[in-house]
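All protein chains but one are shown at their positions in the complex.
Moving on, here comes subunit A:
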Amino acid sequence: MTNALEISDLVMHFGPVRAVDGVSLTIPRGGVTALVGESGSGKSTVGKCVVRLLKPTSGTVRIGGVDVTSLTRRQLRPHRSTVSIVFQDPAGSLDPRMLVGDVVAEPLRLSSSRISRAERQRRVDESLGQVGLRSEVARRYPHELSGGQRQRVSIARALISKPSLLIADEPTSALDVSVQASVLNLLADLQRDIGFACLFITHNLSAVEYLADEIAVMYLGQLMEKGTRSQIFSGPAHPYTQALLAAAPVADPVAQRARTPVLLGDDLPSALDPPSGCRFRTRCPLAFDKCATEVPPHVKIGNGEAACHLVQADGTRPDVRAGVKQ
């Protein structure tokens, strides 16, 4: 059985900016993988390469076994319906002059298969129903809806072509906590019912905990660690993953204040001139000589892997807190 998505050695350079520098990732059919990283890590660029809004500099992207890396616009058309994307800001990704019904129907209108007007109408109603919106919403404009409703419209548009892969690029980051919860629940329900595979791109580790099967942690254009959800949350191997988890505050004052803070400093190095060796070494409290000279290999641990000189295949892993000055 083919995988829903296979990315191998993906590289995307914008002139001298090395936004993505060798990322490999596989999502099985119906699987959910979260791609987590800070702003500037290149996670959204990976998403854009997958839907081919960008043409990768090198590497391959396979969707359902088909290599789409270097297809032309015309050649891509038949494959457009197999992968959809939901963007962060629903206000910016919905055309303000189009009725919601037309927004949602557009992927069908653009697909090569001929669909009758009545059938299109039926599919729009069905798609809006799936995301919990009434069919009357089809006759409204995006500005008449709330932020959460607009994001539901984006999801309806993404799912109307029945894709086998959904790219969700920070779909809840622009929303309030209570609305965020309902959109996350909706995505989880739809994913379970319809069974599409999903690449969930986010900077918020806690938002993915109950949605993702696997988590990939990205830093400055490269993957630092990959693993199952429980592996990443209960036993993160890479110092960066550990620092990221330690930095996210928990909503419990007693537990939060008892934690050892791990402060990395503010400066993410420039993607124009990334550090030699391990890219995380300039902010890593545990960095030593070898980190500057040798690129750490991806070491397999359990079902995942981590790229750090201190991680060994037998399960030996560093503790980033050991390097923190008290």
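By our rule, contacts are C-beta pairs under 8 Å (C-beta built on N, C-alpha and C of every residue); 3 or more make two chains touch, one makes a residue touch a chain; residues count from 1.
In this section, contacts and distances are computed from a predicted model.
Candidate names were "Peptide/nickel transport system ATP-binding protein", "Glycosyl hydrolases family 28", "Cytochrome b6" or "Zinc carboxypeptidase", and the UniProt protein name of the unshown chain is "Peptide/nickel transport system ATP-binding protein". Residue A:Leu184 is the one among A:Ala138, A:Leu184, A:Leu199 or A:Ala237 that touches the chain missing from this view. From the set A:Leu108, A:Leu264, A:Leu286 or A:Leu310, the residue in touch with the chain omitted from the display is A:Leu264, counting the whole complex.
Touch with the chain omitted from the figure is made, among A:Leu205, A:Met218, A:Ala237 or A:Leu310, by A:Leu205. Although one chain is hidden here, its contacts on subunit A can still be listed: residues 38-39, 146, 148, 176-182, 184-185, 188, 203-207, 209-210, 233, 243-254, 256-257, 261-268, 283.
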